[in-house]
Each structure stands twice: as structure tokens, then as C-alpha cells.
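The complex appears here without one of its protein chains, the remainder shown in place.
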Amino acid sequence: MQKALNVGMIGYGFMGRAHSNAYRKLNNFFDLEHRPVLKAVCARSPEKVKDFAARWGYESTETDWRKLIERKDIDLIDICTPNTPHAEIAGAAARAGKMILCEKPLSMNGPEGEKMVEAVENAKVPNMVWYNYRRIPAVTLAKKLIDDGRLGRIFHYRAKFLQDWTISADLPQGGTALWRLDVAAAGSGVTGDLLAHCVDTALWLNGPIDSLSAMTETFIKERKHNLTGKVEKVGIDDACTFMCRFSNGSLANFESTRYARGHKALYTFEINGEHASIFWDLHDLHRLQYFDHRDQGIVRGWRSIHVTDGDHPYMGKWWVPGLQIGYGHSFVHQLADFLEGVEKGKPAMPDFRDALRTQYVCDAVLQSAKDGKWVPVQKK
Amino acid sequence: MQKALNVGMIGYGFMGRAHSNAYRKLNNFFDLEHRPVLKAVCARSPEKVKDFAARWGYESTETDWRKLIERKDIDLIDICTPNTPHAEIAGAAARAGKMILCEKPLSMNGPEGEKMVEAVENAKVPNMVWYNYRRIPAVTLAKKLIDDGRLGRIFHYRAKFLQDWTISADLPQGGTALWRLDVAAAGSGVTGDLLAHCVDTALWLNGPIDSLSAMTETFIKERKHNLTGKVEKVGIDDACTFMCRFSNGSLANFESTRYARGHKALYTFEINGEHASIFWDLHDLHRLQYFDHRDQGIVRGWRSIHVTDGDHPYMGKWWVPGLQIGYGHSFVHQLADFLEGVEKGKPAMPDFRDALRTQYVCDAVLQSAKDGKWVPVQKK
Amino acid sequence: MQKALNVGMIGYGFMGRAHSNAYRKLNNFFDLEHRPVLKAVCARSPEKVKDFAARWGYESTETDWRKLIERKDIDLIDICTPNTPHAEIAGAAARAGKMILCEKPLSMNGPEGEKMVEAVENAKVPNMVWYNYRRIPAVTLAKKLIDDGRLGRIFHYRAKFLQDWTISADLPQGGTALWRLDVAAAGSGVTGDLLAHCVDTALWLNGPIDSLSAMTETFIKERKHNLTGKVEKVGIDDACTFMCRFSNGSLANFESTRYARGHKALYTFEINGEHASIFWDLHDLHRLQYFDHRDQGIVRGWRSIHVTDGDHPYMGKWWVPGLQIGYGHSFVHQLADFLEGVEKGKPAMPDFRDALRTQYVCDAVLQSAKDGKWVPVQKK
Partner (left out) sequence: MQKALNVGMIGYGFMGRAHSNAYRKLNNFFDLEHRPVLKAVCARSPEKVKDFAARWGYESTETDWRKLIERKDIDLIDICTPNTPHAEIAGAAARAGKMILCEKPLSMNGPEGEKMVEAVENAKVPNMVWYNYRRIPAVTLAKKLIDDGRLGRIFHYRAKFLQDWTISADLPQGGTALWRLDVAAAGSGVTGDLLAHCVDTALWLNGPIDSLSAMTETFIKERKHNLTGKVEKVGIDDACTFMCRFSNGSLANFESTRYARGHKALYTFEINGEHASIFWDLHDLHRLQYFDHRDQGIVRGWRSIHVTDGDHPYMGKWWVPGLQIGYGHSFVHQLADFLEGVEKGKPAMPDFRDALRTQYVCDAVLQSAKDGKWVPVQKK
């Protein structure tokens, strides 16, 4: 008999939908001891949160996240708010003994993230950050190939996250829909939004970064602000590039921007090893490009692996070979791994501590870009 | 207030899962007057059907489909069985006044399909056949581009459905998992299973076929039969190719096989018009390749459209540009269209009558392959 | 010391240029006993042939091909005329004891081709037909992979040659530039021009064809004729499709057209075997797509082989890995193979007899399209 897991969600935006979908689909496809129950959703607007609850089948609503956390019938708090309140909510939830799932990035910066780690570790509550791209089957397969030692010594790592949706100077900043353009709500621009995904995957696949040199740019300097109605200075970074050295001796460059015309959400990474190389691309998320130098010379080439077979990560749970799943499924996978981790006592990653490492890299990036210098990355 | 629509499903295999998933997700993403309720699922094995019901949240189970159809609390019968009993079940469901959704192909052959059409039309019950590929967003976009007249006079149509999963001679035929290899349960091999999809899309995009010349082949002549335990003659076609002339004057060739090494479920089509051409491929289902000769010469090229924008068919309901959905979502789209059709009194296609046309083409294909002659296609 | 090989070329159109380029480059890159000398070029217009000779370095010109053939200082006759006079010229050249290189297709039809074969075999003169695509390095590699037995039993073969340059109804037919649209000069339309290439490669890679069923179409029924100045009926086939059975038991379909909008010269073939599959495409001529089912499951995928390494066919003669050669180089390769064949006494293929097999298939195609019936292919 499955055990009910009562979920209390805070926020109902894009991520609120993605997570709710995961809770609802989980048990149809995965065999677990827990069964998530959509107990309550919380947001400031009473009307909007009720509409959301009705659409997704949440049993109740709240408008004050503190009340949600106080409720005894909630086992797990899922934080889907903008970045600013992550730390405060997570701290309260930890003290209340709730499991915590927090949207990425973990925090506004490293020191804030440290407090969050401390909170969940003191409270000994299961915790995880929604860096969902680790659970795209092709990305998980990349991790497996690396862990199996197929690549040998690593020489290069490259990652980019390219978008083009903010090129128009007419786009305002701030408010519910556009808080990612408001530095007060987001903490940074593409660094925390896009680059953080690239960094999370990179640390997972290629280990820690020692030092880096970064540059950022804000192409459009002023935009109308939705909260004030006035044209205000833009505080976020529109584009961010850095190069770095990993502890394993490899060289890397990273880039994120919202000004790369023609790319909607082109997250790509490539890793070049002594024996083999790997390339992946979010726009064709089921394909893993793999080159193995040990293949016989005349038939050596990049292999386009259509990661849809039953023996590919997670794919045995879904359809049949050749048939794709989508972006949304990565959240189902992460949720399944989180609960399996809880059930087996082996926490799924990235937990808060693991996600804090990405925060340190982002802090170093912003610092380096500001100072125009190479900066060492904090580790712990 | 939404209106409950009580679903009774017959069968719980691969398609049972795909359809159940659609019923469960529908209202989270689409705004409709109806709300599907998973009332009952029916299959011969009491244990298995109970497990399935538990996993998917069906309220009850049946082991005799006739009883399911008799139930007053069922509004809609969804037929997910092998092909043999489609006609009998549909006839009974029609007489009982139920809405009917039937897995493809409609029937074992044209004459049987005609009776099914007669049954649903006499009973005036809403009906549809699950040719789901019409609702992959890129395919729906292709239809729109054609209907908008962008292609001009059509010269060529090409479609293939290539798989490679039955190449091993050790694979047995028949039984629950492998009924598609048993001619008694499937009626034909790749013709009804794969080619039927190609034909359905082609008739939709390019209009009726006048005449055709076909060939079929059974590469592995004998396989062990799971039901008898004996090595028996294989009755299905392993591969089927035909060429034809459409009523609009275009030439076409079609192919389906389960012996194309390297292809898991490679359904592709291409259509060449006077002004523009279109290509699509199920393995990269979000991409529509589009060539427009009216583009300026020096920058003319095939455009790889990543069909994930808000103004692309269905995509406004899901995530944000660049983020993909999967195979399963096509069933949600078809269900949404079906219910919208019911609500607005404009039936969504393909209904039984529309799907019968595909049956006539498949009949002509098998006849032509048998006789080695060009065969006209029945129309009505 | 290299031996001079005095070349006499008849015709100076597109193929005249391609062949002249091959003669001039050959010894710079290939080590052979022979050194081609551009002795004479022949064409009806005295001015034009002199211009051509000046540009390419031919030592002399002729305006009557019979005179060219009579010349003692000519060792090799290269026939680059339209298809109609191939047979007469080749017959005369053979009787004069010249080596003969003839543009494809060999002849206007099979019976005419038989006489050409008889002529060269009686005269025992080295002979070859310029089916140059066999010598694109990736295509030669495909042949090697097949000969090495990597594919196992063959199930399917597919080939297409798609162009779009004759879609406009304003294009006239006939004359120097457009003789390929004039049935009197070309014998057929796409069948002899494009399909013949597909057939030549297919017979080479996959062995003989037993029987076939074909259809052809002339989309534009009348065009102005450049020779008469009048609008005249179009006698050529604009498009041709056929399906067939090879002697090795595999099924195939072939298509050629000049009405496939978006394709300039898209010659593609794919071959599916029990263990491996191959795909090639003239528009990206250096890439051979190769799928090997014996690769380990989780890293199995189509390999995109960039055929530019020193151990790939012919490539050791040119630049360094990664750097491409072009269409023109295939003629250099064929010429090198022809002369090596002469030097070593092992004739390079396709000689006239080999090329006659393609003629028989083309004849069967046109017959089948006319009669609407399956037709056996003549062999000998």
C-alpha cells in the first residue's frame, strides 16, 4: 500500500505547473512507496490560487506561506517562487520539519545559500533543488558514460545556454511574468537563470572548477518597470561568458545570453576526452552525440544516439523505442529519484549542499566580471 | 462547472496507457466543458485489470466488455484491443448510444469498416479513430501550411514508416505482447500497423488516392507461436511498399517495414509542391523542415522550424518556446479536439467514416501485392 | 618515365569541362605510368571549340568527329556528346582501335548498347562509362563496407535523385543547353539522366534486379522548342518511380524527378542489412551515415563518418583529414582507376558491358511505366 505524501506548493507560475504535472503523473509510470497528494497550493492572490488549485486538483489553498508551513497535514514544501524569498521560506520549512524541494537557483548568493544548507542539515529534512536537466535521459546517459570511464582524461568542456526573447527594447521588466528581468527579484540575469543550469550539469559531469575569468553585459540599459510604471535602469546581466579551469585539468568556456537570435532555449554542452567525446543539445533533447576514437578508423564518426530505448535511463518507464518524451518528464524523473532516495536512505542529488557549489561559481562569475580579473571559486 | 465524461476503456496495453495518460492530463492544460472521469477499465484477466486500474485511478473494473457497455454510468467507450474485435465492440457500443474512440486501424478490412461506420452513423454517436500523428504539432502545422496554399500544385508525396524490431528470427509471434505479429489478431502486418498511419496522414494532407501498385514481403517465413507453442507459418507482411497516383495528379511512394536496421519508429513524410516543400520525421518530431522557393535566391534553404512556439499548433498550452513535448501529448491533443468537436457540434476528424478511407487504401495495397497489378482505390 | 596518353575529346559542354579538369589534375595527385595529353577537342562550331581548346590547353581542334577518330596521334576517345550519337561514335572509335571513355548513359537503349559492347569487345579496346558517383570517396567506402560483409543479409534498398530545375513552364526544351529536355537528343528524361546513376550504383552495391514495376509522369505537357521555335509536346519523363525485387531477395524503391522543390541534385541511397545500414547523400557528399547494430546498445546510433581521412578511399591523395574535395574530383578518381586498370590488366568498372546492365533496367522501367505491369529485367 502506498504512503500518501502531502504536498504544499508555494507559487503557481511556470514551475508550479511543471511540478504539479510531475506529482500527478509520477505513480502512473514509476513504482514507488510514496504517492504524492496535492494537498495545498499557496500564493498571494486568492482568486488566482483558487483557479490554479481547481485546474490541478489541489485540495486547498493558502495565501500566506507561513500558514502553509504551519499546517500539520503537509509533508513536503515545494518552493516555486522568484528567487528572493527562497532562503526565508526554506529556513522556516526546515524548522517545521518538512521535506523541501526548491526551485533553482538555490539562493540569491553563496552566503545566503550556506544558511539554507545549514537549516536543512540541522533539521535533517530531505531536500533537493530542481536542476531538472540532469534527468533528461540523454544527459543522464552522458553521466553514465563518463562514470564508466569511456572518455579518459578530460581536455575540454563547453556549455552554452542561448535564448533570444529579450532582444526587443520594448519589453518591460518586473512583475509576475517578467520578474526574471528585475534584479531585485532575480538577483542576477542570465547568470542565475541560465548559466546556473550549465554550471550544475558541468560540476556533476566534470567535477569542481578552480578559477575563472568572466565578462557580463547589459545590452539594453533601461526598460520600463512593470511595478513602478517608470523607465528604470536594468540591473541584470543580459549576457555572461566565462572561461575556467577545472580541478581535473580541463579547460572550459561557458556562455549564456538572451540575445542570440535564432535560439529559443539552446542549452548545449560538449566534453572532449582522450578517448571519446559527448555533445548534447536541449533543442533535440533525445539525441546524444557520441564519438569514440576506439571505433575502427574507417567507420569512426559521431554517433547520433536516439535515447529512447528501454535500457536508456528512465525510458523503460514510458513508451517504446523511437517515441519521445518531453521537457516536462524531467521533473517526473527528478521527483521519482528524490522519493526513491528518501525510501532507500540515499539522498538524490543535487541537494542544497550540492546546489550551493553552483552558487559559489555564479558568485565568482559575477565578481570576476565586475573586477575584470581571474577569481578562484570557493569550495567546501 | 465542468461536465463529467465517464470513460470505459477496453484493453490496457500500450495504447491503454497512452489513452489513460491523455484523460488524466487533459484538463490541466486544456480548457473544455468536459472533464473525463476514469470510470472503468475492462480486460479478461481480473488481476491484471485491477493492477492497471489501481495504477491509473480507474474507479472500477470489468472482465466482460459487454457488461461494460451495458453500464449506464459509462458515456464513452475507448477500444484499445487488438484489431479483431474492433467491429463487434464498436457495433455494440453504438447501439448502446455510447461515444466511441477506437484505436487504429479502424477494422480488419473495408467491408467490416463499412459496418462500423453504418453503426455509429445510425446511432448518431460521436466517434473517432486514434490516428494520433495528425496532432503532433509539427504535423498539424504542415496541414495548416498546405491549407494556406503555400505549396501550390503538388507533384510528389513520399512516406515511410521504418522499424527494425522484428529482424531476429528468434522472436516468436502472437500472445499479449506480440499480437501484432499474428495475422489472426492483427489482420495484416506492417500494412495495418505502420502503413495505415502514413496513409491516414497522406489522405488528410494530399487528398484521395486513385490507384496504386504494391508489393509485400515476409522475410522470416516461420516463427514460434506463443499461443500454440509450435513453429508456425508467419501470415503477416514484414514489409510493404507501394507507389500510387493521387487525384490531385501527384505521384507518391509509400513504404513500411520492420526490417530497416537503425530505425526505431522512423515515420517520415515529404511533400513537394510547385512553390514549397515540407518534410517531417517522427524521430525529431518537433522539427518541420520547410523550403520556400519564394525566399530570395541567395538565402534560400530548407528551414528547420523548431515547432515549440506559442503560436504553433497546441504549443501555447504547454511550456515556453524551445521546450519540447513528446509522443504522449499527441493523444491529449486528439482528445481535446474530440471533446471540443462534441461541444461545438463540429466533429473532429478522423471519425469512423474518414478512417474507412485508409482502410480502403490498405485493402487495395494488399490486393495489389497479391495480384501483382495496379489496383484502383475504392472511394465513397 | 611516364607514357603520354593522347586524348581526343568529342563535345565540350558540362561534361567536357569535368573530364578536361580530370585529365589536367590527374598526375599532380596520382602516381601512374600514363600521363594524359590534351591532344584534340572536337565540336561542330569552329569558334567555340577553339575557345574551349584555348581555355583548357588542347593542342588542336576538329569539327568532324570522324576525322578525330582517324587521327593516328589520338590514343583515347572521350565521348561527351548528347546521348544520340554515342553508339555510332563508339563503334567507329572501337574499329579504329582507340580506348573509349563514354559519358553515361551508355546508349539510347539496350539493343543499341549491346552493339556498343560487341564493338569494344571485338576490338579489345579498353572502355569505360563515366558513372562517376561510384568514385565519390564515401560511396566507394560504402562498397567496401558491403564487400566486407558488414551488413549481412540485405532487406531494403532505396535511392532517389531529386532536382527542381524544370518546374517553370517557361523553360524551353532542346538546343545546346537544354538537350536533356528533348527526347530526340536524350532518349528519355530523368530515367536516363538521373535514375541511371541510381541504378548503376545499386547494381554495383546490391547486385542484379529481377523484376520491377514503374510509373512515369510528364507534368508539363508542352514547352517551346529551341530548335523549331514552336511550342511542342514534351516527350521526356519529368519524374519516374519504380519498385523492384533484387536477386538477393531485397525490396527496393527508386525515384527520380526534376519537380522536387528544394532539392538541387539530391542523389541519396540507403541500404538496410541484417546487421548494419548505410545512407549517403550527394548534397553532403563527404558524409557516410553508418549504423551498426553490433555496437553496444546504449551507445548505438547512426555514425556520421566524415570521409576525409588518409585511410578512406582516394583521400590520402588530397589534403588532410577534415578538408573536403568536391564533385569534380570523382572524375579524377575514375580516370586514375581506368588507367591503373589498363596498366595492371584489370579493367576498371563500369565498362560498357557493366553499364549495359543499367540500360536494361532503364528499358524495363520505361516499358513497365508504359504498360502498367511488372516487368522482368533482362540480364546477360
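A few points about this structure:
To keep things simple, chains are lettered A, B and C as they appear, and every chain counts its residues starting from 1.
As a working rule, a residue touches a chain if its C-beta (ideal position, glycine included) is under 8 Å from a C-beta of that chain, and two chains touch if they have at least 3 such contacts.
Computed from a prediction, not measured in an experiment: that's the story for all the values here.
Across the entire complex, the residue among A:Asn127, A:Ser188, A:Asn272 or A:Gln324 in touch with the chain not shown is A:Asn272. Looking at B:Phe14, B:Trp165 or B:Trp302, the residue that reaches the missing chain in the full complex is B:Trp302.
Set against the missing chain, the residues A:Thr140, A:Ser213, A:Gln334 or A:Thr358 yield one that touches it, A:Ser213.
Panel shows chain B; residues 141, 144-145, 288, 290, 292, 295, 297-306, 309, 311-312 of it touch the chain omitted from the view. Contact between chain A and the absent chain runs through residues 155-156, 158, 162, 164, 167, 213, 215, 217, 219, 239, 241-243, 245, 249, 251, 253, 255, 257, 259-263, 272-277, 291, 293, 302, 372-374.
Against the chain not shown here, chain C presents residues 14, 17-18, 20-21, 24-25, 27-28, 55-56, 163, 165, 263-266, 282-285, 287, 306, 308-309, 318-329.
The definition used in the following text is that only the chains that are shown with their structure count from here on.
Chain centroids computed from C-alpha atoms place B closest to the centre of all protein C-alpha atoms shown. Mean C-alpha position of chain B lies 42 Å from that of chain C.
In whole angstrom, the spacing between the mean C-alpha positions of chain A and chain C is 55.
Contacts with at least two other chains are made by residues 263 of chain B.
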